[in-house]
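What you see is the complex with one protein chain gone and the rest in place.
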Amino acid sequence: MKGNEAIAEAAINAGCLYYFGYPITPQTEISEYMAKRMPKVGGLCLQAESEIAAVNMLLGASASGTRAMTSSSSPGISLKSEGISYLVGSDLPAVVVNVQRGGPGLGGIQPSQADYYQATKAYGHGDMHLIVLAPSTVQEMATLTGEAFDLADIYRTPVIILADGAIGQMMEPVDFSTRKPRELPEKTWATCGHRGARKHNIVNSLLMEPEELERSIRDRFERYRKIEENEVMCEKYMTDDADIVVVAFGIAARIAKTAAQIARSRGVKAGVLRPITLWPFPNKEISALADTAKAFLSVELSMGQMVTDVKLACECRRPVDFFGRTGGVIPAPADVAEKLCAMARELSI
Amino acid sequence: MAVVFERPHALADTLMHYCPGCTHGIVHRLVAEAIDELGVEDKTVGIAPVGCAVFAYNYFNCDMIEAAHGRAPAVATGVKRTHPELVVFTYQGDGDLAAIGTAETVHAATRGENITVVFINNCIYGMTGGQMAPTTLPGQVTATTPYGRTPKIQGNPVRVCEMLSTLDGVAYAARVSVDTPANVRNAKKAILKGFKNQLDCKGFSIIEVLSTCPTNWGLSPKDALSWLRENMIPYYPLGTYKDVDAPKEETK
Partner (left out) sequence: MKQGTYNILIAGFGGQGVLFAGKALAKMGMHEGLHVTWLPSYGPEMRGGAANCSVIISDEEIGSPLVPDPDILIALNIPSFDKFEPHIKPGGMLFADSAMIDRKTARTDIEAHYIPASSLASDNGLSGLANVIMLGHVIKKTGIFDYDAFLKDLVSGIPASRSALVEGNTKALRLGFEY
């Protein structure tokens, strides 16, 4: 199954019966899959007039207490950023998928990870964070999609699935039965008619009194703190004895793993730390590795964005280098391995 | 003693922020009356806009959502499609509905979303302090058309009901006014019909209400009503532009 299709099927399995989208390469399979499947499961796939409309339809669905999803690729995500900020400000759960392609502007349609900054720092205006999940396999496209819906409901926040064109287009076997759903809070805040049983609910992001707005943001940041405490996910690959730890996510992490194997065959002890949550970032895990590793290498399909977070995470105690290709070019494992060997020579290890 | 006049239940008992003489209050009341008369407050969800009516979510006793500027019809689509049993209305001004939200408006209309849209047209941006609206009349002076709106420079106003009445998904498009008691009664009828249409699953209903903005027009409330009559109604004629229930010749 294709990665994009795995996301769609996993969403339906997670009880998401409403999908609002707009076609854009390389994520269109999600829309097409939803269009085919939704009528068969009693759901709805609605093609909106724009990315902006789609994310606002999602907002309406979510406000009324329903699981729903939208997806796009980089240029379309920029259009959705307004709605994402409103989702945050209104404390609404939502799942937004970004199957990244090269930018800026129309950029290209080949895989990219150049939306890292946007996803982790600036998906919308205002004081805010989003949970950002980065799948690296088609299996994870499915598992993390299910997880995304639960996290969104538990913490009342949008969750971003930050994939890329390669994993979206790639086929791998996938098993949909592996994830255990979490316990979820009741949506007492939903605007679905008061039925004479409660005071009317208001879903709103506007707070005109500075103190009131500050209080609501502080409350939200208290939730962020809990997310940072409880929800960090990462994978360690051959890091125990590694002199150089490659930090890479998504498709880049797969390349990094192959590169680490090549480097080890040439006598360089390399390992890979793969953040699965990009926010919250695995700061503690990287900091702990800085105790044993001699250097870090951030490998990305961009000009170097996550590398700044790696530097912050290891508190400048170790040198942090960068290797990346951008514009839709995927780095070859051999090139990354070569970089690792060069670093080893420089550090005399 | 018989009660002959009281606040509709669906209208919240709270102070409104609208300027003296502004007709938003009248239209809020008409919407609340319609909700009361149909007995649907407990299953109604309203969508407030960005603009003068931004706080409308505080003024109704039904569930309310505050949407981003212009996006109310898309938000309403999300609510209605996931909860077809609910009564969903948007309340939007001219900038929200006919400028930044044109795409959302036109496409919700042409899809025939089964929602009710209450559209306040007062030819000006009120909340931001009197700038040109998409419906600002030719020659009208605003903060951003200090020499009067010149169509060759600022373009022409948009006639929303006329435009939307060409779309198949629209069940009902009517332009009313609240400048006289008689017109207020007509406006009430139109708004009630817009909500009834939704209960009968007829599709998209829009009621355009010509309204005043004394503050930004720089007129007294009374003079503002006259200005509406003398300037707006000739450019935006009142009437029913589309009604799927009516024989063809009765609509404009």
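We call the chains A and B, going by the order they appear; numbering starts again at 1 in every chain.
By our rule, contacts are C-beta pairs under 8 Å (C-beta built on N, C-alpha and C of every residue); 3 or more make two chains touch, one makes a residue touch a chain.
Everything quoted here is computed from the prediction, not taken from an experiment.
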Contact list for the unshown chain, restricted to visible chains: A
Touching the absent chain when the full complex is considered, from A:48, A:61, A:227 or A:255: A:255
Residue among A:41, A:184, A:332 or A:349 touching the omitted chain: A:332
Absent chain, residues of subunit A that touch it: 25-26, 109, 165-166, 169-173, 251, 254-259, 261, 330, 332-334
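Following the convention adopted for this analysis, only the chains that are shown with their structure count from here on.
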Complex interface listing, subunit B residues touching subunit A: 41-45, 47, 54-55, 57-58, 60-68, 71, 74-83, 85-86, 103-104, 106-107
Of all residues in subunit A, those that touch subunit B in their complex: 18, 20, 44, 46, 48-50, 52-54, 56-64, 66, 68, 82-83, 86, 90, 191-196, 200-206
